[in-house]
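Here the complex is missing a single protein chain, while all its other protein chains stay put.
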Amino acid sequence: MKDINEDIAWAKINTDVLKSLENPRKLYWVILAVAIAMIAVAVGCETYQYQMGMGVANMNNPHVWGLYIATFIFWIGMSHSGTLLSAILHLMHADWRKPIYRFAEAMTTFSLMTAGLFVMVHLGRLWQFYYSLPYPNERGLWPNFQSPLLWDAMAIFTYLSSSILFLYVGMIPDLAICRDNIHSGWRKKLYTALSLGWEGTDRQWRNFRVTYLTIACFLIPLAVSVHSIVASDFAMSQQPGWHVTSFPPYFVAGALYSGCAAIITLFIILRYVFRFEEYMTLSILKKTVRLTFAISMVWTYLNAVEFASVWYSHDVASKAVLIQKATGTYAPFWWMMIFCGSVVPLILAFKRFQTNIPVLLAVSLLLNLGMWLERWMIVAPTYSHGYYPWTWDHDQWPSFVQWGIVFGSFGWFTLLFMLFCKIFPSVSMYEVKEMVYHRTLAKKNLGSAKGAH
Amino acid sequence: MIAGNAISDRAKDFPKNFAKGFVMMDSSFDRRDFLKVLGWGGATVALTGCGFTSVEDGKETVVSYVEATDFMVPSIGVYYNSTCAQCDAGCSINGRVREGRVLKLEGNPASAINRGKLCGLGQAGVQHHYNPDRVREPLLRNGEKGEAITWEKAYALIAEKLQGVSGEEIAFLTGAMSGHTKVLLENYLASFGCKNHFAYEAIAPGVVRAANKKAYGVAMPRFNISKAKLVLSFGADFLGSWVSPVHFSQQYGQFRKGADGQRGVLVQVESKMTLTGANADRWLVVRPGTEGILALGLVNALGTASGDVAAAVKDYDRARVSKDTGVSVEQIDKLVALLKSHSPSLVLAGSAAEGYAHGSQNAAAINLLNQVLGNVGKTVVGPVSVPFPQMSPVVGNTAALANVSDALDAGKYKVMFSCGVNPVFSAPTAMKFQEHFAKVGFKVAFAHYLDETALQADLVLPLDSALEDWGTSVPEYMAGDDAQINIQQPLMERLHANTRGFGDILLALLKQRNPESYKNYTDYYAYLRGAVLQNKNALGGSGADDDEFWDASLSNGIFKLAGSVANLSGSISAGSLSLPNAPVADAQYPLHLIPSVNANLRDGRNANQPWLQESPDPLTTIVWDSWVEIHPKKAAELGIVEGDIVEVAGKNGSIKAQAYLFPGIHPDAISVPLGRGHEAMGRYAKGFGVNPFHILDAVFDKETGELAMHETRVKVSKTGQRVIVVKDEGAAGGKQMGKKIAVRLNTDHVDLSKEV
Partner (left out) sequence: MSVSNLLENWAEFRHTHPVDDVPHDPYKWAMSIDLDACTGCNACSVACYAENNLPVVGKEKFLHGQSMHWMRIERYWDEDGRDFPDQGAQFLPMMCQQCEAAPCETVCPVGATNHTPDGLNSQIYNRCVGSRYCSANCPFKVRYFNWYDYPTTDNVWPAEMSQQLNPDVTVRGKGVMEKCTFCVQRLTSAKNTAKNEGRIVHDGEVQTACQQACPPGAISFGNLVDADSKVFKQWKAQHVEIAEFEQAKDRGEQDNKLRGYRILEELRSYPSVMYLERVRETAV
């Protein structure tokens, strides 16, 4: 089975993709409205929290971090899928990535933008957040370079700017196509400006390839380091359940995992909404699903490694946290995480489900639920069962404020993504053409070979 | 250093340096000017800037900080000595004042009672003073409301109501009283020929006083805890709320170190663990009411008694005692061995022992044990008494409440004054005090807050806080070798312009009766100063200049006098000792209700001080609410878990509160803390918790007539509601989960003599 049908004419590709930029359907507006409403909920909650103090989120001593940090890690994790698809697979010449990497990259950028907000929301004194940046000042006050939280801030900023650059650079030839096919209005101006005078000359293509490859190479270690640093927030601390050496790879695996799951979800949605059946084919979906399955098993393995290393370390406190996770207040969520993260993906091993769209949609959502729970299960149980038993478990159930902001973050992400889809081509036209081009050439070669007979 | 009653921050530690420092207090410092300035003389300066001063109407002038008086230089703390009024122990306090505001209270190291230490209750004295719910104007009842009136009108009204009323028809209900206010009060009552002064304290060792009087000849001997090698306490919570807890705690610190490295051993016998019980080396749980039986059993087992004592205890063999009290024979043997080896010891009878109908017998049995052990004269010694009987304390008790309630019921009084007590809150409903109180024609309440009793009054007179008022007092428990008279002086200017000191009001009322004798005293301050100076020779100031002596006295905060030491009676007699058998189970009301006394909240008069509400109960760590302590076994039997709202029902009503499973209580008993459950008294007290005073049965000690607080029987049932108990303790429930946090070791593993 071929990834896409090679008979598609280049012009048709342009028309099909550019059509997705045109008049939105009613459903689009509905989704947009829902997304904005969700953001409104979050903004309301945040305003309330800003006015009253963090207490309204129902955090306490010792439970000082809540869903904000968990969701922050979740969104950072999501961002890894784009890099995986566009950069890693690009280097590995996995051509099937071509029709779907664009939106995956957009997802990277937007989930990072969402994650960054959670850092802000989490701060007790949001209005002083700039203290954590190394900006020049008269008093020679620097942030604390020993703090993993500062590494975090730096890594995220770097990663965000690099991903935006990567997304943009990869989009330049497509922006030129847009410029050439749209003849008036603000779009024309926008595409003209953004396509940087792309003409498609040999020299431009050569420079483009080199640039794109360089950024891709740069981005891969960055992506790995970002999530390793997020893992350091925990691994560098002294708390039982956090102070785990295997956390960085575990976090990276978790990140790729949730990213892939999210790609499946968005794949299915875009395929349906924009009628991209010809480009986002079941064959590609199947490959994505297989990749997801593989990562899910890696994640499961690393999970087991973590449990085993805690268990055999004979560190009483860490062990107690592990037992608490499995049997205590958080047990339902923890087992749900195991179920969603390690049991549900087993479905993906069966061939007949690998292309079954309703099943895949449900599974991908469950996987992401599992991955969100994973982050929460990293943050919360350590607080409720730390070194100091006197302070164990007060009432730490997150209040509506925390839930509202977490809920709203999905609206924010949706909004950004929806806007992106209507302004920029969410399928890479020039790269899909490459796939078609190769086939045409091969056919021609085949034909000539036949003629030779 | 000159006679400064105001010494600065620095000066407190380095008096020598002080004179050189930038805060100069030269020897021409004039106390009278100082008083004038702070508003204790005539004209005053607005120091607090809190409004309600007479600056606006030109009676006062504002003094700029640029030329401020030396004792109120901005940012320099000044210390004044005074006396704590949060309970009756009479600890001396040292208040830090800055820019005219009192900020913090410390203990005065010169006092033999607290030696520079102060408990949480005492610390919260500033919250009594700054309490936003204080009464600020005299209030006259107008229907259901109080109408603000002037003091002139209030005094005139009292005079009018007292017109043609005989001395027998007037009653004055107060708490414990001593010093010059007591003198003035008695003079006032004497002017009517009135003998109806009732001193009521809801929680007082009334029975123990009587038993001590019988056994030792004095109501309150001195207990030398620090000299005892073993303290055996029968329910005396001397580290928490009993008699003079700061003094005892301070002694306890020494007792644990031991003079010669031999650490003192504490054994506590009670049915509900108190703070003292929680600190005991051995906490012995006994069946409620059988403390006396155990004491007699120990006397018997010691085998040293003879004569009528031996005869009185011969029936109390170990097997019977063990059966009655629930204390094992083995434990009794150990205790006896320890009593023999650790001499001198000290045996204390506390509120848990005295709270029964046979409380006097219990206390007598416990005192007998002390006598038999030969502790009298060693760890129980004669107290020093102040040579001025007129000033010596009138101690409060609950028998007084019963008396006054009966007399009110009989309609004996037309005018009644109440000061410093809140019987509507603290009297059992069964005594119908509120109903009886309503029969009085004119009720005057002297009050800091609108508490339950003040709300029933016809006229409420707002009092100065203890940190604004002048006074003297004589502690009931005289801790030191010298007799001590405590001085109370204002630590800052009156916060509210229209409150008055109790002494000032009494003086004004006395002037109505007897203008000639008191005309020389413009106010209570003048009276007090006059009184002190008149007698300065006896107070240790012979030959001193009046002003200097007065200033020095205020600076010290106490008068120390060579008082006479009372001799304790040496005779040991089992006299009329007859203890009832162990109580039988009551089918309808199977559980004993033990109303517990929390060191901070006591009888509830301080419940509106938020630090105390938020200070966790030491044993349960619960805050801001009441609870029902129940043994986990009993709870399992009744299907109760922590947080269940349970109904505690007795013969005289019921209360509903959250259950707390507590291992330190006899399974046949439950305990509810006193002090919470106010229906008035302001934002920090009203509506928090329940009031177990109200469901107490009106059972009295047979000899003294004191309310038997522990005699109430109740039943407990679930209501079906459940709450989360608000407490400091986390989910681990006071377990250390294998971690080395609070560690304990046995005596044989320690050598205290080598420690610093």
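Lettered A and B in written order, each chain numbered from 1.
Note that a contact is a pair of C-beta atoms (placed from the backbone, for glycine too) under 8 Å apart; a residue touches a chain by one contact, two chains touch by 3 or more.
Predicted model, so just to flag it, every value in this text is computed and none were measured.
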Options A:N144, A:S184 or A:T201, residue touching the unrepresented chain: A:N144
Contact partner of the left-out chain, one of B:L105, B:A508 or B:A531: B:L105
Among B:A156, B:A259, B:A319 or B:A337, the residue in touch with the chain that has been omitted: B:A337
Full-complex contact with the absent chain, from A:N23, A:N61, A:S184 or A:T201: A:N61
Touch criterion as defined above, residue of B:I158, B:V285 or B:A466 at the omitted chain: B:V285
Chain B, residues in touch with the chain not shown (by the definition above): 9-10, 13-14, 17, 48, 50, 75, 98-99, 101-107, 114, 116-124, 126-127, 130-132, 134, 239-240, 245-246, 249-250, 252-253, 256-257, 263, 265, 267-268, 273, 275-285, 331, 334-335, 337-338, 341, 495, 599-600, 610-616, 618-619, 621, 623-625, 631, 633, 663-664, 683-684, 688, 724, 726, 728-729, 733-736, 739-752, 754-756
Interface with the undisplayed chain - residues on chain A: 52-55, 58-65, 122-126, 128-129, 131-132, 134, 136-138, 140-150, 153, 233, 236-239, 383, 386-388, 390-391, 394-396
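Assume only the chains that are shown with their structure count from here on.
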Mean-CA-position distance for chain B and chain A (Å): 66
Residues of chain A that touch chain B when the two form their complex: 316-317, 320, 384, 387-395
Touch list for chain B against partner chain A, complex: 724, 729-732, 734-739, 741
